[in-house]
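Every protein chain of the complex appears in place save one, which is left out.
Chain lettering (A, B and C) follows the sequence in which the chains are written, and residue indices restart at 1 in each chain.
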Amino acid sequence: MNKAIITIQCPDQKGIVVTVSDFLYNYQGNILEVDQHVDEEIGMFFMRAAWELDSFALDKESIGSVFKEEVADRFGMSFDLYFNTQKPRMAIFVSKLSHCLFDILSRYYSGQFDVEIPLVISNHLELKKVVTAFRIPFYHLPMDKTNKAAVEQQQIELLKKHNVDFIVLARYMQILSGDFIQSFPNQIINIHHSFLPAFVGAKPYHAAYERGVKIIGATAHYVTEELDAGPIIEQEIARVRHHNSVSDLVQIGQDVEKVVLSKAIKYHLERKVLAYRNKTVIFY
Amino acid sequence: MNKAIITIQCPDQKGIVVTVSDFLYNYQGNILEVDQHVDEEIGMFFMRAAWELDSFALDKESIGSVFKEEVADRFGMSFDLYFNTQKPRMAIFVSKLSHCLFDILSRYYSGQFDVEIPLVISNHLELKKVVTAFRIPFYHLPMDKTNKAAVEQQQIELLKKHNVDFIVLARYMQILSGDFIQSFPNQIINIHHSFLPAFVGAKPYHAAYERGVKIIGATAHYVTEELDAGPIIEQEIARVRHHNSVSDLVQIGQDVEKVVLSKAIKYHLERKVLAYRNKTVIFY
Amino acid sequence: MNKAIITIQCPDQKGIVVTVSDFLYNYQGNILEVDQHVDEEIGMFFMRAAWELDSFALDKESIGSVFKEEVADRFGMSFDLYFNTQKPRMAIFVSKLSHCLFDILSRYYSGQFDVEIPLVISNHLELKKVVTAFRIPFYHLPMDKTNKAAVEQQQIELLKKHNVDFIVLARYMQILSGDFIQSFPNQIINIHHSFLPAFVGAKPYHAAYERGVKIIGATAHYVTEELDAGPIIEQEIARVRHHNSVSDLVQIGQDVEKVVLSKAIKYHLERKVLAYRNKTVIFY
Partner (left out) sequence: MNKAIITIQCPDQKGIVVTVSDFLYNYQGNILEVDQHVDEEIGMFFMRAAWELDSFALDKESIGSVFKEEVADRFGMSFDLYFNTQKPRMAIFVSKLSHCLFDILSRYYSGQFDVEIPLVISNHLELKKVVTAFRIPFYHLPMDKTNKAAVEQQQIELLKKHNVDFIVLARYMQILSGDFIQSFPNQIINIHHSFLPAFVGAKPYHAAYERGVKIIGATAHYVTEELDAGPIIEQEIARVRHHNSVSDLVQIGQDVEKVVLSKAIKYHLERKVLAYRNKTVIFY
């Protein structure tokens, strides 16, 4: 089925839901899903709607401009339109750890992720074999303190060349520069191996062990310039006990990391995440 | 059944388990439970054993001294002995919120907690009716900045007068002084309404809301002089979503708080918690 | 704020959301919440909307008939209207176990449940003191095999006399007759102490222990004539291990039972549950 999805943000006011519903209805759109949310504290309205395209009276190319004129401008909306005929293009950045990469690739393999993966980029060679076994191009761009800016430039060129829509840092272990991040606003998903905001930064499992916590966790979030402070998409935890060593925490945590990251990717792929400030609305 | 419990801490070395087991076995103790743990990182050994007293060849009063001479001194152990014939005496400190108090009292009422509650202390009057309905003495000691030291002195006298063994801060909302805390080392259990170490200090649900987390939590811990940094006994979490307001978080969180606090009390009552540094070993 | 809530069920077709939204909007209703769901398998549409009454152009008494004429009849809808000015009236049935009762009453006490509790009915006397401490009338109606029909008749008369809207079986331990159940369709909430459909019937913790499960659970559901087979409102689980005895399971399970039952009551009170066949739609 050909399907369109629209996501909307605007200041809250009366009549938005009715107006959007009427718009879709009047152009013969068969509405499949519709969700809305108001952040009462800041007075912002959020909406997501999906509808069948086949019966729709507007053609794909003109929906945006007609909606802008008839609806969006009136309410001061910003909106995004997606069509399920265009598969999102996702780049994966990895270092040496394989658990998140395998989890993503196995979902890609089985068709659970409706996505194109035009390339994987790594600063190490360890995972090259895994990636090429899935017939995905692997780019090895070693990075150290001296060449970071240059390598990031190479990365951005590769991403552009491959028309990448968004990036997944699958335990990439490198901090991106502000310039890089600004090139992909709310389009870079990172997995951090703690239940943020606890244990920001490096070696969170060691810190969790030292603190003697009874739960550990993982957090998938959009990357912003402040480290580990971007909008959280998904979090999950696992229980640990006094007899668990740091390496136990690492292993237990990996099961949480991979599932949390893959859930976040799925929400992003299905256009269910609306990010604003340091928060997300997720219509699942 | 008359039962003894011993908890042991000492530097790790060969032969501890065998020696303690032999001690209990040779004096005809029927061992009911035995657990041990080694913290490899710091080389510390922890053990807990429970055995039937009726058939035991040593009388209650002399077990401690004989164990010290025959076992503990040899390994440099510190140990604690408990007998199930002596019910622990627990004081509860509350302010205005009732959910943790009700949860504790309902378990006390139904016999789930094998404990004496000689008194409840509060700086407010709101919960007096609830406490007295359970026929427990309620002491109202209002506190402000000017009288804190004096009121704490009154509290300590009441606790001594009632032979209190340990204290539960059931959302007490006041910070105890260092002097007070040192009078009850690892005998004051607090419930903090976040998954520590995230959101230390006041208003953690507001902070969680602002941060846009997808999970909230609660942490029961022993109180030490550093705020919210004492040994963690138990933690649990609940999922929240973008549509949950701060007051939703408060309500969802209360269900977590009360269950976590009551679990921590239960472990403490059953002598299953061994605290050291800022950690706990919990033999459940 | 004066608030109205409508819940709707009807065969799915185009234009329902738009029509209902237009209805509320045209009569100046400020829509506060709106959720919808389509059961694709059976082609049924479900909706819940809440709006401010103060600005609404229709008075409370006529909303139902106008909605019926202008909207409901056109789509073959069944619907229910609620106003937050009318507190629901809830009866509680108990036997001897206190944990669910305490949990409900403590939420009632703290104002978390916006409900009237005109009476508690029990076939035993054990919990009379608890109930009367909350100044709620307690009716002791002992029941055995010989007088079941007569006692149920007395119960129904009491419920009618007190204008009871719905009933909570807080570990009541008696099976209700078909006649009784039909008097309160989808208005009797039971808590069953297993994750249904596992361990239907009596002594589920014993059965769970015998089966050697690693998780236990509890299920809140509407009571229907088939035992433990009514529409499920909420379920939750807890982990258990090999060293847990049946009485451990009972105790661990009670924490799950009380939280699950109270959540189900809360959803019901907030008119968030739409029951159909042996299922529920829950708009939380």
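The rule is simple: a contact is a pair of C-beta atoms (placed from the backbone, for glycine too) under 8 Å apart; a residue touches a chain by one contact, two chains touch by 3 or more.
In this text the structure is predicted, and so the values were computed from the model without any measurement.
*Asks:* One chain isn't shown here. Among A:106, A:154, A:245 or A:278, which residue touches it?
*Replies:* A:106
*Asks:* Which of these, C:66, C:151, C:198 or C:252, touches the one chain of the complex that we don't see?
*Replies:* Final answer for the missing-chain contact: C:198.
*Asks:* Among C:32, C:237 or C:252, which residue is in touch with the absent chain?
*Replies:* C:237
*Asks:* Would you write out the residues of subunit C that touch the absent chain, in ascending order?
*Replies:* Subunit C touches the missing chain through residues 37, 39-41, 195-199, 211-215, 217, 231-237, 241-243, 245, 277-282.
*Asks:* Kindly note down the residues of subunit B that lie in touch with the hidden chain.
*Replies:* Its contact residues with the unshown chain are 14-15, 17-18, 21-22, 25, 30-31, 34, 36.
*Asks:* Quickly run down the residues of subunit A that touch the omitted chain.
*Replies:* Where subunit A meets the chain not shown: residues 97-99, 102-103, 106, 109-110, 112, 130, 133, 251, 254-255, 259, 262.
Everything below uses one rule, namely that only the chains that are shown with their structure count from here on.
*Asks:* Same residues or different residues where subunit A meets subunit B? The copies count as same if more than half of the interface numbers are shared.
*Replies:* The interface is built from the same residue numbers on each side, given that over half of them are used by both copies.
*Asks:* With chain centres defined as C-alpha means, what is the inter-centre distance between subunit A and subunit C in Å?
*Replies:* Those two chain centres are 38 Å apart.
*Asks:* In angstrom, rounded to a whole number, how far apart do the mean CA points of subunit A and subunit B lie?
*Replies:* 42
*Asks:* Would you mind listing the residues of subunit A that make contact with two or more other chains?
*Replies:* Answer for subunit A, listing residues that touch two or more other chains: there are none.
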